[in-house]
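Every protein chain of the complex appears in place save one, which is left out.
After this line comes subunit A, so read on.
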Amino acid sequence: MPLIGENLGHYYQKDRWIIKDTNLSVAPGEVLGLSGYSGCGKTTLSRILAGYISPRIGRVSIGHKTLERRAFRPVQLIYQHPEKAINPKWRMRDVLIESYTPSQDILDAFEIREEWMNRWPVELSGGEKQRFCIVRSLNPATKYIIADEMTTMLDAITQARIWHAFLGICKSRNIGVIVVSHESSLLNRLCDNIYKVGSGG
């Protein structure tokens, strides 16, 4: 059951369209890249697909069914800025297990250390926080994951490792992945197909 966005259009201020007439689909197990200018609407499109905002026009569906509100979201979004996606007043352990309790294997795959669990979000680096965001998105009920500039704050070695672990898990569970990035060399490495957002700006 592919994730399909049909005819999507959205603006924040009246008639300043950020995206318009956008159609895209991702199949289970597929890795789709989204590239484009900063400010062209990649993040907005990601948030629409994940159901965080409803588009002004168009619809998002999985297997011809629109997404249910007030239920677990099968489309999970990993944000560009982990510090904005984590409750600053929760300890990392609580952040991690809010959605489900991940197995030790997953924690090891992302090299999450036990000593980080009792820390506050401010006591971890951006890259360390992002690993928690990745793991908590891998709920067993997750069908699609949108990774919005997921590894821009990581060094090259960690970036390569995390993508390897992440795509390994997604492939084995047949999760469809949308990779949002500016780095064309990274997209070329990771993706089956690449979609350019906002032709012309």
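Heads up, the rule we're going with is that a contact is a pair of C-beta atoms (placed from the backbone, for glycine too) under 8 Å apart; a residue touches a chain by one contact, two chains touch by 3 or more; residues count from 1.
Assume contacts and distances are computed from a predicted model.
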Among "Imidazole glycerol phosphate synthase subunit HisF", "ABC transporter permease", "Cell division topological specificity factor" or "Nickel import system ATP-binding protein NikD", UniProt-listed name of the chain not shown: "Nickel import system ATP-binding protein NikD"
Positions on subunit A where the hidden chain makes contact: 12-13, 36-39, 42-44, 80-81, 83-84, 123-128, 149, 152-161, 164, 182-183, 185-186, 188-189
